[in-house]
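Note that one protein chain of the assembly has been removed; the remaining protein chains are unaltered in position.
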Amino acid sequence: MTTPVRVGQVGLGSWGRNLLRNFDEAARLAWICDTNEEALRSQASRYPTARATAALEDLLADEQLDALVVATPVATHYELARLALEAGKHVFVEKPPAMRAAEMEELLELARERERVLMPGHLLLYHPGVRKLKELIDSGELGEVLCVYGNRQNLGVIRSHENALWSLGVHDLSVILWLIDEEPVEAVAHGRDFLQPGVEDVVFCFLRFPSGKVAHMHLSWLDPHKMRKMTVVGKEKMAVFDDMELERKITVYDKAPWEPAETYGEWRTRTGDIFSPKIPNDEPLRLEVQHFLDLVRSGPGDHAEAVYGLHVVRALERLTESLRAGAPA
Amino acid sequence: MTTPVRVGQVGLGSWGRNLLRNFDEAARLAWICDTNEEALRSQASRYPTARATAALEDLLADEQLDALVVATPVATHYELARLALEAGKHVFVEKPPAMRAAEMEELLELARERERVLMPGHLLLYHPGVRKLKELIDSGELGEVLCVYGNRQNLGVIRSHENALWSLGVHDLSVILWLIDEEPVEAVAHGRDFLQPGVEDVVFCFLRFPSGKVAHMHLSWLDPHKMRKMTVVGKEKMAVFDDMELERKITVYDKAPWEPAETYGEWRTRTGDIFSPKIPNDEPLRLEVQHFLDLVRSGPGDHAEAVYGLHVVRALERLTESLRAGAPA
Amino acid sequence: MTTPVRVGQVGLGSWGRNLLRNFDEAARLAWICDTNEEALRSQASRYPTARATAALEDLLADEQLDALVVATPVATHYELARLALEAGKHVFVEKPPAMRAAEMEELLELARERERVLMPGHLLLYHPGVRKLKELIDSGELGEVLCVYGNRQNLGVIRSHENALWSLGVHDLSVILWLIDEEPVEAVAHGRDFLQPGVEDVVFCFLRFPSGKVAHMHLSWLDPHKMRKMTVVGKEKMAVFDDMELERKITVYDKAPWEPAETYGEWRTRTGDIFSPKIPNDEPLRLEVQHFLDLVRSGPGDHAEAVYGLHVVRALERLTESLRAGAPA
Partner (left out) sequence: MTTPVRVGQVGLGSWGRNLLRNFDEAARLAWICDTNEEALRSQASRYPTARATAALEDLLADEQLDALVVATPVATHYELARLALEAGKHVFVEKPPAMRAAEMEELLELARERERVLMPGHLLLYHPGVRKLKELIDSGELGEVLCVYGNRQNLGVIRSHENALWSLGVHDLSVILWLIDEEPVEAVAHGRDFLQPGVEDVVFCFLRFPSGKVAHMHLSWLDPHKMRKMTVVGKEKMAVFDDMELERKITVYDKAPWEPAETYGEWRTRTGDIFSPKIPNDEPLRLEVQHFLDLVRSGPGDHAEAVYGLHVVRALERLTESLRAGAPA
């Protein structure tokens, strides 16, 4: 039997409580920490065996503590993750782990030096539907991937600090970069801040990759359509992950362009079966937490999760620069 | 009773035949013209009272002829429209009427000098659903328009000369420019030519207008989704024109961002009724042809149709330059 | 300020726990009762201020107790409701309150004698969507109602005792009888017991009412379509309540048959706008519990809820007889 991993969590807000519940089930929840007294007291009564504190130092100083979960406001992620790594803790940090690529590079460097796990919480990568998309691509069933695009639209939560790129796009970007498995050579964003100056409500992003693949994101919280969708156009088949569907999370269309031998140079199209494979009902958050705990036990290996998190921050940074450059002064 | 307008048509291909049928019903079809002998013979037997010829000069020389309909391949539009205007004919020319803004400016100039009608065939503007969108905007029902975007996607006809921007985008662009009624200050396009070098299959376009409104087009003939959709995000309501729907061509969502007085600076959202007004079943092509004939009878007025056609060509030219600039050498 | 109603609940199963939560919020939960020790203990720890017992007598003997909530297995509803009324308690009893019309008549008689509230838990009648349907009918907006039909289909929970008529149909039947507000003169059912002898998996019911209106129910737990839908065909408009929709729970179609004056005796059709009014998000269960507590405070009045519950049981009994008569011996 394995000894349970001892985990402390800083940040007990609404998403933080989901993490708490999962870490409490899968590991030993040793500490909870928040500067908000009300939040701390309320969770302390829920998890009476965990020690509660407003001082992060208490957690960092606990030599028995294996790992720190960071679920605080975005602007503090980098700082807290750095402190935890310096204290020799494994770190699970909510996305995005940093707001600048240089910061994320520093964290990665630190994780390597200390041989600690650094895992950003890119939840969608643990969604069985997204994993099925990846599998369809990797197995070659879709043929060469040409284009991937995401639609994350809704009349939804309007943030006053993070724009639609950082609040919505981080989800789709993590999926796109994972599916394509390259870093973009071109990353352009366009958008508009309708409601609050400097906070874009609608953002369109275009990415071009070394292999020639392209990707696009349509992000908006001012939209009549509720969409959470990722489409992959392959040269042999096309696949769609639609998180608004109950039964057809994934649909594979046997549709493709087609160049008949007898008409060299002229392209036609081919349409065949449509298929929605059964996707397991597993909760992505449970799978994500489990993966982190497995890494803590097995060691960080090649730091793939952190490297990959760096790619996401780098792309976000470049898209943000493009967005700012495009905006009228 | 009005004397019927005497019309001659050059170009008898598949779309041309739809125009023929409509002009034959609503006007007097005096001439048909095509250099393809087979096409000419076949339509001559269908419209025995029209004179058939392979020589455009025959039409231009006929002083009784009021108007020329140009339905030939795109590359010839400008030249034929010019000859017709120079010969003093009114001109209906399929879209796009020219491939360069300078050419279209020349045509417009000529139409003004000769006081002749020059009308590009932007069919969608005569679609009752699109007219309803325009009406919803102009009446103020949607509130200030923030963003308009079009989706024209499908696994559809793959052209070997025109790219997706020119073959698909010309439709949505004509609608967007008409709805917003401004010329863009920024026009950027990104895309990729997957199947044939230099012919983009997938194109994304972003437009920014002087008033701050933005627009976007997602154009692709390599796509699993069949979409022909235009969405208007207003500050009070949102509206969608979906040409794939049978009964709900137009849907108005009483959804909007909302800034409660008591929480200054913090935006919430509001969701209300959803409404699909009945749209007349009128055939757009019939309405378009009728509008041209009305203009021929009443005179070109302020040349609004031609001016507007110039805006479309100008935007296409700018988007094409952007697309070329973005493409790797 | 009103004194809180003192409520005791018998039956602490999964649905019972939803009732518990709501009665605990809106009233004073004085007693909880179940013969299942495990269930009793678990809820006792959740509601420490309520007294817990396995003996219903304890509740019946408590003179301070105003009302009893019955959420036990169906076969016991009648017996428990009778005991509670005899003990002078108001009664909320889950649907169906009895399995025979004679039993329900007896309960109603008792409620009248003792002047106590007897309210069967027909939850759907408190659904804002169903209330909107009723309002559309009562306001005359749909015109004369011709036909109402329900679809309750799914590959869903397969019961081993209750058939699809009793387990699914009781919902739709309560809505149909409420909307039409008549008792049927004809009630016919057809179906088949595919999986377990005597327990019909698929049932079709036809009802004819004194006014000439008709109704139909398609009930099945062996079905590829997940449907929870009620359609009302009026002579002026048609309306649909679709509980699987997120945003369009109610849709009103301005569609109708139409008899032009000039073509006497020949019917045409008319199609107009489609409209989905915004429906409040209120939780039906909360509204239902509130209605019961209001009745307890104000008195049973004309016993409309119980009379109406009797109509449902009577129709179920007649449909069951028809189903049995139609089945091959």
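Read from first to last, the chains carry the letters A, B and C; within each, the first residue is number 1.
Operating definition for what follows: a contact is a pair of C-beta atoms (placed from the backbone, for glycine too) under 8 Å apart; a residue touches a chain by one contact, two chains touch by 3 or more.
Everything numeric here is computed off the predicted structure, so don't read it as measured data.
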Hidden-chain contact residue, picked from the options C:Ala81, C:Val214 or C:Leu310: C:Val214
Absent-chain contact - pick from C:Pro48, C:Pro224 or C:Gly301: C:Pro224
Absent-chain contact - pick from C:Leu118, C:Leu179 or C:Met238: C:Met238
Residue among C:Arg131, C:Arg228, C:Lys255 or C:His303 that touches the chain left out of view: C:Lys255
Contact set of chain A toward the excluded chain (per top definition): 247-248, 254, 271-278
Positions on chain C contacted by the hidden chain, ascending: 146-147, 149, 155-156, 158, 160, 186, 188, 190-192, 194-196, 201-202, 204, 206, 208, 212, 214, 216, 218, 220, 222-225, 231, 233, 235, 238-240, 251, 253, 255-257, 259, 265-269, 271, 326, 328
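Everything that follows uses one rule, which is that only the chains that are shown with their structure count from here on.
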Type of chain B:chain C copy interface by residue overlap (half), same or different: same
Distance from the mean Cα position of chain C to that of chain A, given in whole angstrom: 44
Rounded Å distance, chain A centre to chain B centre (Cα mean): 41
Separation of mean Cα positions, chain C and chain B [Å, integer]: 55
Two or more partner chains touched - positions in chain A: none
